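Only one protein chain is missing; all other protein chains are in place.
This part shows subunit A:
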Amino acid sequence: MAKIIVVTSGKGGVGKTTSAAAISTGLALRGKKTVVIDFDVGLRNLDLIMGCERRVVYDLVNVIQGEAGLNQALIRDKRVENLFILPASQTRDKDALTQEGVAEVLDKLKEDFDYIMCDSPAGIERGAQLAMYFADEAIVVTNPEVSSVRDSDRILGLLASKTRRAEESSDPIKEHLLVTRYNPERVTSGDMLTLDDIREILAINLLGLIPESEAVLRASNQGVPVTHDISSDAGQAYSDTVSRLLGEDMPLRFHEMQRKGLLSRMFGGGRR
């Protein structure tokens, strides 16, 4: 039975789409048949991050409105087997999504896939609520800053009340915290919230910590999910995150300030 995982945050720009792309890629690399759905109708981004923007013909809204079949809209990833992308429509708005339509699409996907990742739009309105409504698990993406933490807190409240599991009073959604853009230097200097601060306020299980990294920006612009860049810190951190999502016990990395070696100090080598 497929697991439906929503990647959400409340606040925009914290790394939802990057994380959805990276984690989906990681799951597919481990042999899990995975589909990642862009729920950000009107502000489509996932196709760019996944590097398949030139292959989009049909989208989620077309499928929901019966203008295209699901298989016509699904885009097969070129790099990894087992990975599919269901893009959002760029020309419609979020009212084009209906709860029944989304339920139907997810039910069909459940037959074929192990993991269904829903990339939520920012905010707490219709698009975000539909992305989370049918979820079994939620990955709450949070940056180490107060506004992001508060918005994540708000989203956690909605996950506990405005979802199918909450309405049917079945087992609650399994909530995971993913801290992104973590910069240990700036945490130490007091510019950013510490990991402990975030965990204390949100009080949910930590799934992973992604350091602020040049590799992420590079990956986004190249349209290659950062999980493929296994030599980078962010790539390794996402790989750890995927392992934990699959139930493996991985020690936390990249949360402490690294002492710069003599060479890197002399040549000013940045973290990659």
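Couple of notes before you dig in:
The rule is simple: a residue touches a chain if its C-beta (ideal position, glycine included) is under 8 Å from a C-beta of that chain, and two chains touch if they have at least 3 such contacts; residues count from 1.
Simple rule for what comes next: contacts and distances are computed from a predicted model.
Protein name for the hidden chain, per its UniProt entry and selected from "Trypsin-like peptidase domain-containing protein", "Probable septum site-determining protein MinC", "Amino acid ABC transporter ATP-binding protein" or "Ion-translocating oxidoreductase complex subunit B": "Probable septum site-determining protein MinC". Considering A:156, A:173, A:209 or A:234, the position touching the chain not shown turns out to be A:156 (whole complex).
When you scan A:203, A:217 or A:250 for touch with the missing chain, the hit is A:203.
In the full complex, subunit A touches the hidden chain at residues 150-151, 153-154, 156-158, 160-161, 200-203.
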